[in-house]
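All protein chains but one are shown in place.
Chain nomenclature is as follows: A and B, assigned in order of appearance, with residue numbering initiated at 1 for each chain independently.
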Amino acid sequence: MAVVVILVLLAAGSVLFHLLSPWWWTPIASNWNYIDNTLIITFWITGVVFVAVVLFMAYCVFRFRHRPGNRAAYEPENTKLESWLAAGTTLGVAAMLTPGLFVWHQFVTVPDGAGQVEVVGQQWLWSFRLPGADGKLGTSETRDISPENSLGLNRNDAAALDDIVIEGGELHLEIGKPVKMLLRSVDVLHDFYVPEFRAKMDMVPGMVTYFWLTPTRTGTFEVLCAELCGVGHPQMRGTVVVDSPEDYQTWLASQQTFSQLMAKAQTKETAQAGNAAPAR
Amino acid sequence: MVDIRSGTDGALGHAEVEDVELYHPHSWWTRYVFSQDAKIIAVQYASTAIAIGMVALVLSWLMRLQLGFPGQFAFIDAERYYQFITMHGMIMVIYLLTALFLGGFGNYLIPLMLGARDMVFPYANMLSYWLYLLAVLVLVSSFFAPGGPTGAGWTLYPPQAVLSGTPGGKDWGILLMLSSLILFIIGFTMGGLNYVVTVLQGRARGMTLMRMPLTIWGIFTATVMALLAFPALFVACVMMMFDRVLGTSFFMPAIVEMGEQLQHGGGSPILFQHLFWFFGHPEVYIVALPAFGIVSDLISTHARKNIFGYRMMVWAIVVIGALSFVVWAHHMYVSGMNPYFGFFFATTTLIIAVPTALKVYNWVLTLWRGDIHLNLPMLFALGFIVTFVNGGLTGLFLGNVVVDVPLSDTMFVVAHFHMVMGVAPILVIFGAIYHWYPKVTGRMLNEAMGQLHFWVTFVGAYLIFFPMHYLGLIGVPRRYYEMGETAFVPASAHTLNEFITIVALIVGAVQIVFLFNLVWSIRHGRDAGGNPWRATTLEWQTPETPPRHGNWGKELPVVYRWAYDYSVPGAPEDFIPQNQPGPDNLTRETAT
């Protein structure tokens, strides 16, 4: 009988835990509330099935537990019942899959006119790049990475020179503006993960991956890495700030372009060379 | 790969060979150590698997200590933590679950349940175990190697697995891991050929496929899948070994590691993931299908009722086995592969839920109007259904591509796969051990210790993994050595982590009671007799218990009926063994 009690408690406890526990997802800050909705549908369907199966089991154990003189019924199969169950299950599965596939179609279809932001992962640091005045990201190559050109931008590409480069700093996004996140890694797999955005995607060295979102709430959000990338994995943090349009423009104006960074590095180099000369 | 046909020299003939003398070993060494008797090999496999599984259990304690009480245990630094999770995962999936279900239960049950004297290639079967043991030793040796074992996570994703930012990446760790896996696969192939060919060729007279117990169906299908899926892991291991040792660029693109340009270029990390999961997803079912089969037999026997919808159960096993080869990329929805693959793989993944759900329905419908004896195997079977249903349903979240996006790589995934392919199959293993121990030793396991073991394990495991889903829902990522101060993680989540750790320690500790029970009952257990559960299948009808080498004495059994003649109307007893010819005049049509 203990089994029956425990099974009932377990089903009821799980439901109560789901309803009463303080642990739920973070308030959303992007357009992907569709994902949340699909998740809710899934919770409902699977929750009902779970409770039904466990309670049915508990009832069976209670009602048909062994008592002296009992004998089990003889029923090899019941094709009709099995067909109904199969049909019902198929229906439930379809009810979860169909909205899922629709939302996935949205997820992989970047809207026209979305802005572009490049995120570059390396052990264990986030860097970002925004297109400059020309609105285009220049080409880049892992082979071109050097201490002064840490993202490996192509110096001979005019589109790259005006790109805004943020090494290890904060990324700002403009509220309400769809943006395509282009993801790149220079060493191992990483994953650009902001829980409030819901969307995430691995960053793979040797290729550019992407996802898109529209920020819907201003605020400061933490970036985490969600793909094991070595011992520093949990320390690989960054910050994304969603700004109002005015704040965004102010921030943007204070950032440095690739050519400015290069010029700075060059003057530093010459200065160092100048300092080093007398010592020799 | 090794040529396995050398075993054919020692091949036994068809199961009907009557020369029992052939099967008598001559010395203590060939009887108990280098034995070619599948039953001894089964015990060897099972003991080794449980021993290495205990190592993995201790590793899980250590990682839970770090997660529950971060910073309190100075010796668990980040490197060690990643080494612990990697070894824990790999040992549990490959060296415990796969080896125990196929090498352990497969070896013991296939010949006995099918009425054969032994496996068809006993020599290759013996080699299979010794290669498995060697693989385990190589794996364990990595704990003592310079740099320690690999900390790449059990998925071993390159480039990270072979770079210096990962423990063991530039030391011995990853090499020993890859070598161990290669040895395991070669060894498994030798065993796997045996299991498949014995089912094909070794069945007793009258044992048609549709009379086989579901245990055999599960193990057989899983073995076929493993034979076809393990080569993918083999290929991935060999290619990674080339990249690491010889400097090729199969998986290695151009990389700047800590400011230094590496000599690789053009390789594809995603290629590794495809190969890995082409093995890795069938692997889930390689573990699950034997559990499905075994639990069907446990439920049927202890509810004294035939398994409901036997035909559907068989078809479902075959369909699940086939479908599981076309769902692998659902582990890769956010890997950066072509996103349009998501449509295909989400659909196939959710289709597989239908035959799986039918199996669940048929288990609970077997309970309906049964005569349920709440013996220990039955309790574990009930525990399995609860945890499997729970873990299976959360699989619908992760299989549905868009829902997977926020949940992937969070603790939700950890909770899901532990529930569905950790706790659930291990409950079946426990149930199966309580069920078949009397046949292996002739004695029953102690009931009181068993009850304690069941309740703490089942309730405890549920308390560990059910709330863990909600950590993932908050957004806590998996494989984090420490969360540190993170704005979106509330302080209460840390309390939950402490709770989970404490329960995990208790659940782990109670396994010691189980191990003690296993040893204690060999001498002190109640005498079991030949068929303590009054079961129908052939292994309970052997002339001696424990069965001797050759299993069946002079005469091989002949099979007259299916494996589930329980509570047949009009029969004097509530079970009719498969090898009993009559009575034939019973009403067989059902009301429906």
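Going forward, contacts are C-beta pairs under 8 Å (C-beta built on N, C-alpha and C of every residue); 3 or more make two chains touch, one makes a residue touch a chain.
Just so we're on the same page, contacts and distances are computed from a predicted model.
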Matching the hidden chain's UniProt record against "Anti-sigma factor antagonist", "Putative transporter component", "ATP synthase subunit b" or "Cytochrome c oxidase subunit 3" returns "Cytochrome c oxidase subunit 3"
Considering the complete complex, of B:231, B:490, B:530 or B:546, the missing chain is touched by B:231
Among the options B:54, B:134 or B:318, the absent chain makes contact with B:318
Missing-chain contact among B:61, B:242, B:343 or B:520 belongs to B:242
It is residues of chain B that touch the chain not shown, namely 1-9, 11-14, 16-17, 120-121, 189, 192-194, 196-197, 200-202, 205-211, 224, 227-228, 231-232, 234-235, 238-239, 242, 246-250, 263, 265-268, 271, 274-275, 278, 306, 310-311, 314-315, 318, 322, 325-326, 558-562, 564-565, 581, 584, 588-589
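By definition in this document, only the chains that are shown with their structure count from here on.
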Chain-centre distance (mean CA atoms) for chain A and chain B, in whole Å, is 31
Per the touch rule above, chain A residues touching chain B in the complex are 3, 6-7, 10, 14, 17, 21-26, 32, 34-35, 38-39, 42, 45-46, 49-50, 53-54, 56-57, 60-61, 64-66, 70-78, 80-82, 85-86, 89-90, 93, 96-97, 100-101, 103-105, 107-108, 122-123, 141-143, 145, 147, 152, 183, 186-189, 191, 193, 195-196, 198-207, 209, 222, 224-235
Listed in rising order, chain B residues that touch chain A in their complex are 78-79, 82, 151-153, 157, 159-160, 163, 165-167, 169, 253-259, 261, 265-270, 303-306, 308-312, 334-336, 339-340, 342-343, 346-347, 350-351, 353-354, 357-358, 360-362, 364-365, 367-374, 379, 382, 385-386, 389-390, 393-394, 396-397, 400-403, 405-406, 408-410, 455, 459, 462, 466-467, 470-471, 473-475, 477, 479-484, 486-488, 490, 492-493, 496, 564, 566-569, 574, 590-592
